[in-house]
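A protein chain is absent from this complex, but the other protein chains hold their places.
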C-alpha cells in the first residue's frame, strides 16, 4: 500500500504534538511541587526525552515492532536499519501503513518517551538523579518495549488475542501507573508526609502543563488512527469530550466532598478523562466519551484519597489518576465499544458484543499489571541497593534543585540572589 | 464529494490549534490580573473548555448547523447522532465539505469554547464562580448558537444575505465583545477602579498567552478554509501580517501618546490585528492585511481609553479590542474584499464592488450587536438577581483564588506557605 | 506540477510551528536574564515578529526568492504581487513546488523572523530598544535576504555551487551567530561581567522555551522537505535524535567538568543538537544524527567557555551554541551525507563522496561568516554612533524593563506593587 | 530618637504613607511580613487535602523620628490603619541611639 | 515591654510558633530574611560558571512581650529552634517603650 501525503502530514503533526506533551507533563508536575524541587522535576522529564529517544532508536523500536514472536520483537530493526524499505511485521492487510515507517517510528518514539516520564509524579521530591536515570533507561528497555509489543504490534499476543487499546490505556497508563506504585513502595514517603504541608508552588505552571497536555493528546489519540480520516476525527471528538466531562466529573465530586471547585481539580479531572478515553478513542462514538470521561473524573478524585488511607505517598497522584483511570478506560471500552465506529474493533456489552471483549481487556490489564509491577519493583529495589535511588534526608530537606543539579529555579529579587562568581 | 486526507489533516490540526488558544487566552488574561485573582481567571477560561464542549456535543452543534430555518438550526444532530453519514444542510455544491463532518464538528466546537471565554477579561477579579458557570452555559446555547447559525451556516439568514465572515469577526469577536460590555454594565466596576493601581502581576505569563494565541490563530483563520489549499495559505499570510502590523500600529500610537513602546502594547496590538483580520482572512490579498492590522492596532489603542472617559470598567479591554476590532475588521472587509482571492467572496469598494457588501456587513454587525447585547444583559441581570454574579466586597478584597477556589497561585518561599495539613 | 493537499497541510503546519519558535526563543532567553531585564528580552524577540514580517512581505521575500542573479533576487515579487499565479525562479524540475507559493512564502517568513531574534541572546540586558529596532530592520534586508538567496534559492550561487543546507545551518545559525559576535564586539560587555553574578531569574521559563523550541523545530527541519513524505519523516527522526543526543552530550561533558548535570545544561545541549542537525536533517540517516547531536552537545559546552578566555560577553551563548553548532553541523554534513537518504543531496566522506562536498560546505560557511560579520559590524557600529545601540550605565543598572518600556515583569506581593494611578 | 514600627494590613499601607507624609515625615521603610494573631488564617484545598495557613500577609512600616514626634506619628498610624476589625495590627516604639544618613554622613535629626 | 527578635531556620518556624502559643503568646510577626554567618552558603553552576551564594534563607520572628515574659520567651524559642547544627540562629531582646493595638487604641500589655 502506498504512502498517502495527507495521512503522513497528520501523523508527523501528531508525533510533534506527542513530543510536546512531555514538557507539558513536566510543567503539570513541576507546578505542584515545592519551589526547591521544581527543577528536579523538570529535569527528570526532560531527561527522558534525551535518554529514551536514544534507546528507542538503537534497540527499543526493534524490540517493540521487530519480527520476533508474540512476546517480544527482535533486533532486526536496531539502529533504524534502512526503514525506508522495510515493512513492519503484522502491518499488512487491514493494518497496512499508508505512511513512511520512519514516521511511524517517530510517532511511537514519543510514546516511549512520555510513559516513563509519567512515573516521576509519584516519586516527586526524593529521587537521586543518577538512580533515576538508570531506572528510566532499564525500564524502557525491559518493561515498556515488551508491553508495547504485546498490545500495539499486530504480532503481539494481546493484540492477537483481541484485546483493544487504541492509544495506550494499558501500554502507557496502566503500565506507568503500576510502575509508579512499585517505585513508591521501594523509595517510601517524603519526609513529613502526610503531616507537613507541601502545597503546589505555582498552579499557573500546572495549568500551562494542562493546556499543553490537552493539546498534545489530540496527537496521542487521534494520531493513533495513523491517518487523516473519519476515524481520526472520531478519536479527536472523543478525546476532547472525555477531557471536558472528566473536568466536570471531578469538579462536581470535589464540590460535593470539600465544598469547592478548584483550579487544580479542573486540571486533574481533564487529565483523568483523557487517560480513560485513551484506549477507547477510536472504538466508541456518540456520547459515550461523556460517560467515560465523567466517570473517570469522579472515580479518580475518590481514588486519590486512598493514599491517605493506605499510607503510600503517591505524591502527585500517578496511581490515582493514571493507574485507576487507565484500568477504568480499558474496561469501560468493553462496555461502550462499537463496531459501527471502527470495523477493526469489536462490539462492547452495550452494543450486543457480550462479555468476550471484557475478558480480553481483563487479560490485557492483568498481564500488564503483574509484569510491570514485578519488574519495576525489582529494578527500583536493585538500583536503591546499588547506586541509590533515594536522596539523603539532608538533600531532601535542601531540595533536589540544589543538591542534584546545583541550580535554583527562581531569582526574583536582587537581594535573594546575591553572591559572587567563582 | 469525498473526503480528502490532506484537507482533513489540516482541519484536525487547526482544531487542535484553536483548542490551544483557550489556555492561551487564560494566560494572556491571567498575567494581567493581580496575583490574588490569577487562578480565578484561569479557571473561568478552562471551565469553558469543559462545560461548553459538553453543551456543544449535546445541543449547540445541532442548533448552529442543524436543519432548521434561517434563524436557528434544530435538534436533529443533538448528541452527535451518526454524523458519519449525515450531510450538513447547506454544505453542498460550492460549500460541500471534503472532510468528515465530525472533523468539522470538532473544529467548530473549539470556536464555541473560546468565544464566551473572551468575555472573562472584561469582568476580571469580580465574578462569582457559580454565577459565571451559569452564565457561560446559558450564553453559549442562547446567544452563541443562533449567531453562529446566522453567519456560518449557509442556511443562516446573514450568510444567505451575503454578509461575509471568514472566521468569526461577528460570530466570535463582535458577539463576545458586546456581551462583555453588557455584563460589565450589570456587575459594575472593580472596587477602587480607576483610582487604585491594579497592575499586571506577570507580564511574562501574558506574553506566553500572546504567543499561544498567535500560533493558534493560524488554525482559527487558515483552518476556516476547511482545506489545505491556496486559500488556506492566503489566510495564513493575511493572519500573520495583520498581527505584525497590529503590533506596529499599537506601538507607534502608544509611543506617540505616552512616549513608550511597551511589551504589553506589542502583545495587545498583535491581538488587535488578529481580531480585525479574522473576518477578512480568506477574502483579501496583497498588502491589505497590513492596512487592516495596522489600523486595528492604532484604533484599538485609542479605543481602550474610552472606558476612562465613560467610566465602565472593561478591565482587560475586551470591548476596546474585540468589540472595536471585530467591528472594524467586519467593515474594512467591505473595503478590501477581492473576488480574485476568493471566488465565493465579493468585491469590496477598492475592487469595484461598490457599497453592496458594506450594507450587508453593517446588517450583520448591527444584528449581532443588538441581539447579543440584549440577551447577554438580561442573562447577566437575571443571574445577578438570583444566584449572584458578583462577589462580595470582602471576597473581592481577599481575591477570587482564595474565596472562590480555596487555592493560592504561588508559594515561592517556605515562610510564605507555612501551615499544617488538615 | 500541481498542488498536493497533504504536502500543503504539512507546510502550513510547519509554518505555524516555526512561528511558535520565536516566542519560545523569547522564553528560553528571557528565563536566563535577571528579572529586571526579562521584558526587554521578550520585547526584542516579539518585536521581530512584527517588523521582520512586514519587511518580508514588502521586500525581503522578493530579494531572497525573486528573479535576480546568483547574488540577490529582485523586487518583482515585492508586496507579494499575485503570488497565486507565479512560479518561483529555480523551483522547477526536481525542485518544483507541490504547495501554493503563498504557503512557501509564509513558511520562509517565519525563518526570517527568528534569525535576527537569535542575536538578542548575545546582547542581553544592554540594548537600547530604538537602536535594536533599527538594527533588526536593516539586518534582515541587507544581511539575511542575500544569504537566504545564496543558499536556499536554486538560483543562488552557493546553492548552484552544490553547497547543502537543508533547513538553515548557514543561513540561520552561522549567519545569526557571527552577527551576534559582531554586535557584541561593538556594544561591549555588561557592566560587572564577568565578576558579578547574573544568574537566571526563572529556569522554568527557560525550560518552557526549550520545550517550545524542540516542538517547533520539527516544523523547521521536517517542514523543509516541503512535503509530507519519507524525507520529512527522516528529517523529523534526525531532528529529534540529534536533540536527544545533544542533551546527553552536554550533560556528560558538564558532569565530567563541573560534577553536575544541570537542567540548564540539558536544555542547552538539546538546542546545540538541534542547531547542528539543521543543515543535515534531510541528508543523513541511520544513527548519524546521534553522532552529530552528541558531538554538538559536547563541543558547544566547551565552546561557551571561550568567552571567559577571550573576554567577549556573549551573554546567553549565541556564539558558543549557534555559531559553533552551525559551523559544526554544516561541516559534519560533508562527513555523514548520504544520497540514499536524499537523491538531491550528495555523498559525504563516510559514504564515498570524498571531499568535494566538504569544499563546498567550507565555501558556504566562509562566505556567510565574512559577509555577515562585516555587514553586521558596520550596521551596529553606525547605529551606535548615531541613534545609540547601548543603554546608559544608569539605565543598565535599573534594567531594560523600566527604562526602555516603563514596565515591570512581576508583581507578586501587594506591598511590592503599591502606588497610585497617575 | 525613636523608631516607630507598625504592623498593618497591606491594603492600608497607602493610607498610612499618606498620613505620615501629611505629618511631614520624609521617609519610611516598608517590608512584607506574615502575621500571626487573633485574626485567624485561612484554609486551602488541593486535591481533597485541606491545608490550614495560620499566617496572614501584613505590611511592616518602620519610621525613625525625633523623640518629640513619636507620639504624633503613632497616633497618625493608628488613625490611618484602623478598620475596627480584628487584625488591624500593632504599633510599637523603641529607642534609637543614633541615626546617620549614608549619603552625607549627617547624624541625628539632620539625617531625617 | 520587650521586643524579642529571633532568626531561625525556616523549617523550624512551625515549632517556634507552637512553642510560643503554648506559652500563651497571642501573636507574632514573621518575615523572610537572608542570613550570613558561620554557616556557609552554597555553590550553583550555570553553563559551567560557578556562582557562590553566601546567604542562607532564614525566618525572622518578632514578638513583643511583657518584660516579665521576655526570658521565658527567649528560652522557649531557643529550645524549639535548636537543631545543634551551625546556622540555628540568634535571639536578641530590645526594649520597647510603648505598644498600641491599632484596632482599639489600647496601650501596653492590653495591646498584646
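Descriptive notes on the structure:
The first chain written gets the first letter, and so on, giving A, B, C, D and E; residue counts start at 1 in each chain.
The criterion applied here is as follows: contacts are C-beta pairs under 8 Å (C-beta built on N, C-alpha and C of every residue); 3 or more make two chains touch, one makes a residue touch a chain.
As the structure is a computational prediction, the values presented were derived from the model and not from experiment.
Within the full complex, the chain left out of the display is in contact with A, B, C, D, E. Chain A residues in contact with the hidden partner, per the touch definition given at the top, are 413-416, 418, 420.
By the touch definition given at the top, chain D reaches the unshown chain through residues 1, 3, 17, 26-32, 64, 94-103, 105, 111.
Where chain E meets the missing chain, the touching residues are 2, 6-8, 31-38, 54-55, 58, 60, 74, 77-78, 81-95.
To be clear about the criterion, only the chains that are shown with their structure count from here on.
Chains touching both chain C and chain E: A, B, D. Counting the residue numbers used at the interface between chain A and chain B, under half appear in both copies, so the two copies meet with largely different residues.
Compared with chain B, the chain whose C-alpha mean position is the greatest distance off is E. A count of contacting C-beta pairs for A-D and for B-C identifies B-C as the more extensively joined pair. The centroid of the Cα atoms in chain A and the matching centroid in chain E are 45 Å apart. Mean C-alpha positions place chain D and chain E at a centre distance of 17 Å.
Within chain C, contacts with two or more other chains are made by residues 4-7, 9-10, 13, 194, 197, 199-200, 202, 208, 212, 228, 258, 260, 262, 264, 410, 412-414, 418, 420. Counting partners per residue, chain D has 11, 31-32, 34, 44-46, 49-51, 54-55 as the residues that reach two or more other chains. Taken pairwise by the contact criterion, the protein chains are fully connected, each one touching every other.
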